[in-house]
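Structure, as C-alpha cells:
Complex shown without one protein chain; remaining protein chains in place.
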Amino acid sequence: MPTQRLILIAGGDLRQYYLAQILAQTCTVYTTGLEKCSPAFSGELPPSQISSLPAPDYIILPVPAVSENQILNTPFSSERIPVKTVLACAGEHTVVLGGRMDADLLHMLNEYGLTAADYLKREELAVQNAAVTAEGAVCLAMEELPYTIDRTPVLVIGYGRIGRLLAKKLNALGAIVTVAARSLEARAWAQSEGSKACPIEALESTLPHFPLIFNTAPAEVLSESLLARVRRDCLIIDLASKPGGIDQLCARRLGLKTIWALSLPGKTAPYTAAQIIADTIENIDTERRRAYGAE
Amino acid sequence: MPTQRLILIAGGDLRQYYLAQILAQTCTVYTTGLEKCSPAFSGELPPSQISSLPAPDYIILPVPAVSENQILNTPFSSERIPVKTVLACAGEHTVVLGGRMDADLLHMLNEYGLTAADYLKREELAVQNAAVTAEGAVCLAMEELPYTIDRTPVLVIGYGRIGRLLAKKLNALGAIVTVAARSLEARAWAQSEGSKACPIEALESTLPHFPLIFNTAPAEVLSESLLARVRRDCLIIDLASKPGGIDQLCARRLGLKTIWALSLPGKTAPYTAAQIIADTIENIDTERRRAYGAE
Amino acid sequence: MPTQRLILIAGGDLRQYYLAQILAQTCTVYTTGLEKCSPAFSGELPPSQISSLPAPDYIILPVPAVSENQILNTPFSSERIPVKTVLACAGEHTVVLGGRMDADLLHMLNEYGLTAADYLKREELAVQNAAVTAEGAVCLAMEELPYTIDRTPVLVIGYGRIGRLLAKKLNALGAIVTVAARSLEARAWAQSEGSKACPIEALESTLPHFPLIFNTAPAEVLSESLLARVRRDCLIIDLASKPGGIDQLCARRLGLKTIWALSLPGKTAPYTAAQIIADTIENIDTERRRAYGAE
Partner (left out) sequence: MPTQRLILIAGGDLRQYYLAQILAQTCTVYTTGLEKCSPAFSGELPPSQISSLPAPDYIILPVPAVSENQILNTPFSSERIPVKTVLACAGEHTVVLGGRMDADLLHMLNEYGLTAADYLKREELAVQNAAVTAEGAVCLAMEELPYTIDRTPVLVIGYGRIGRLLAKKLNALGAIVTVAARSLEARAWAQSEGSKACPIEALESTLPHFPLIFNTAPAEVLSESLLARVRRDCLIIDLASKPGGIDQLCARRLGLKTIWALSLPGKTAPYTAAQIIADTIENIDTERRRAYGAE
C-alpha cells in the first residue's frame, strides 16, 4: 500500500487491534474505540478527537460494523460511539470499509456521499477465513474429545469452503474422514481429495459410526430423526452461520453434546484474521488505484 | 445397476474394454469393435451380428464417439463400422451414451428417436478424470526429469480442476509448488491448500526459477516473451486441451522441451478411467430411474 | 485377550478409568482407587474388599505406580491405599504391570514372588504415545497463539519419536517447519519427510525467525545465549521430560513465554492413551502365552 495512506480504524475486537499494528508498518494509522486493548495502540484517540483528524483514505469499521441505532460495535471500549462521530473526519475521497454493514448504515454512508465496501464479501477473504475457521474447529475438537483426531472416524457435512479445508486438515492429522454432500460433483471432489463420500440420503445408516461430526452446511441437515441415530458420546460441532445446521432443541433433549462455533477466526487466531483483512484492504486499494489510473 | 440391464459397448480403446469387464459383473454386456484387445472379451460380437441383439438398455460409444462420416472410433478393431450398424439393435427405450458426440451424430440419434447423453459433460466424471490426469502428469514428469519431484520448485499455471489436484499431488510428493492464477480467489485457494501463489502478471520475474512447469490453463499463457524467461533445461508439460497454453512454435525455436499431454486418463490408467465411466453410467441410470419412477 | 482373563486395575487417572472400560469388553475387570470418576465403573471395589478377590491374571498399576512409602498413586480417590493392600489378592501366576515402577516397588514385588513388567518401556507404546503427545502439542500451540499453525514458521528441536511425529503433523497443517538436529542422519530424515533442517550449531542465526518453537531434545539446548536470540513474542513449548531442554529461569528473566508440557497423553487424550495401554497389555499377554505354550 502506498506509504502515504492515512487510515482510521474505529471499533472492533482483537482483529482490529492487530490490524492497526500490521497497517502501521506501512501507513499512518489511528484507532478509536480500542482503548481497553493492552498494550494500547500508539495511535489510539478518544472519539472526541476524531473530527480534528485530516480526511483519511480509509475508515475501517468492524464486523458487524454497528449495533442498533448506528452505534459502533466496540467490545474493547467503555465508550458508546455513534458511527456519525467517526464519519466526522471523512473527506470526499475517504472510503469506508466494514463487514456486515446493515441497510441503515449503507444508507447513511450514501447520504454522506461516501464510497463503501464490505470486505467480508470479498472471495479471497472468505477463502482464507475458511482456512482459519477450519483450523480453529480442529483445535476445538481436540480440546473437547478424550480421543485423538488421529485414526478417529469423522463426518464432515457439506463440502463448501469450510468443509473442504476442514476435511483436508482432518485427513492430514490422520482422521478417517467421510464427507456427506448433496451433489455428485461435491462427492467426487471429496473422494479425489482423500475423503470417503456419502450422499446426504445415506446419512441415516452411517451416522452411528462417528464419534465426531462437523456440520458446515447452512441448512438444517441434522433433523430430529437423524439426531436419533447419532452415538450418545458423539461431539457435534456446528460451523454453519445464521440458522445453523442442527436442531439444537432436539439435540439437547437427546443429551447430545453440541457446540455452535461462530466467528472462529476472531476468537482462535485474531492476528491471522487481521492479516487477512489487511491483505484484502491492500487488494481493494490496488484495484481502486488501477481503476482510477492513480498510482 | 439393476442386474437385468443389457448393454452394448461399441468401439473405443482400453477404457471401453475394461468398462465391459466392470459392467459385466452386474449386467449382460456385449461389445463390438474391440476384437484386437487381448484376451478377447467374452461378449465380443462381429458387427454383422449386432442387428440380431435384443434392444439394449444402453449403447455406449467411445470418446470421441465417431470419426468423420459417422464411422465408429475403433482403434482396437480392423473393421470399419458405421455407427448405423451399431444403432440397428436400438429399441424405443435404448439410451445412447458417448463422449464428444458431434452435431451430425446427435442429429442422427434424434432422427432415430433415441435419447442421447454425453458422459464427458458430467461434472463428477470431469473431477475424477482430472485426478487421473494429475497423477498421469506427475508420472510423466518423473519419467522425463533427471531430478526427483521431491524438493523441486514447480510452477502450476491455472487452478481449475486439474491444476488444483495436480498441485495437491506435487505438494504431497515434496515439491515446492507455486500456482500462477489470474483471480485473487484462486490464489487464496492455492495458498490455503499448501502452495505459494503468484499473479499471472508476475510470471515474468518468477519463471526463471522453475525447472518444471505444468500448464493447465486453456488460454495461451506462455507467450513468446514469457517463454524467453524460462530456463533452458526446463520441462514444460501442457495439460490444456484444444489450443493448449503454450506457443509451441516459439518453444521449439528456443530449444525448450515441451510435452503436450492430451487424454492422459485413457493412456496412463485406462482401468481407473473405465471405472469412472462405469460409475457415471450408474449415476445416469439412477437418475433416469428416479425421474421415471421405474425401478 | 482370552475372555476368561481376570484383571484388577488399581489407582491412576482417567487413563486407568477408560482402560477398565476397554478391557471390560473382553475380560472380567475390577478397579479400586478410582471411585471419584463419574459415572463410577461398575467393577469399582473399596480397598478393603481386594483381599477377597480370586487371584487376578493381571494387576495393573498406574504411571507412576506409587508415590513415596509405596502408597498407590490415586489422584481419583480420597483413600490412601498402600500397594500391599492391592497385592493381597495376587496369586502365583499374577503378573503386575505398571509404569515407572521404582526400585523399592520392584524389590517388594520380587519378595512376593510376582512377575512385573513396565509397560512404559515397551517400544510400541512409546511410539504411539509420541503420536498422542505430538497431537496434544499442536493443540496447545493452537490455543496459545493468536496465529494459525498454517503458514507459520515453526522450529522443532530434536528428531526422535516426538520430534518426528510433531514435524509431520505441523507440516500437514501447513506450517513451515525447520528441524534442528545434531546428526546428519536425523537431518536427512527431516528433509526427506518434508521439513527443512538445520544443525544445532546454526541455531543462533536462525532462531530469530520463529514465533513458535518446540523442544523435544532431552538435553538443555536452549541455553541463555540462544534464548537471547529468540523473538520476544515467541511461544516455546518444551516436550522434553526430566530436566527439560530450556533454561527456564533465564527464559523467565527474558520475558519469554514457555510451557513445559509433561504427560500430555493422559491430559489431552486419555481415552486414546488408555487404548494404547490396552493394546500393549494385549501384546504382553500374547507374548507370554506364546512363551509358555499355554492358550
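Residue numbering begins at 1 within each chain, and the chains themselves are lettered A, B and C in the order written.
Here is the rule we go by: contacts are C-beta pairs under 8 Å (C-beta built on N, C-alpha and C of every residue); 3 or more make two chains touch, one makes a residue touch a chain.
Every value quoted in this text rests on a predicted model; they were computed, and no experiment measured them.
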Which of C:L34, C:I81, C:L105 or C:A131 contacts the chain that the document leaves out: C:A131
Residue among B:L8, B:I50 or B:A131 that touches the chain left out of view: B:A131
Contacting the left-out chain in the complete assembly, out of B:L53, B:C139, B:I176 or B:I200: B:C139
From C:Y17, C:Y58, C:Y147 or C:W189, residue that would touch the chain that is not displayed: C:W189
Sole residue of B:A24, B:L53, B:L106 or B:A172 that reaches the chain not shown, by the stated touch rule: B:A172
Chain B, residues in touch with the chain not shown (by the definition above): 14, 18, 131-132, 135-136, 138-139, 142-143, 145-150, 169, 172-173, 268-272
Chain C, residues in touch with the chain not shown (by the definition above): 122-125, 127-128, 130-131, 165, 168, 183-185, 187-189, 191-193, 283
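FYI, only the chains that are shown with their structure count from here on.
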Central chain (by mean CA position): A
Inter-centroid spacing, chain C versus chain A (mean Cα positions, whole Å): 36
Where chain B and chain C are represented by their mean Cα positions, the distance between them in whole Å: 50
Sites on chain A at which at least two other chains make contact: 131
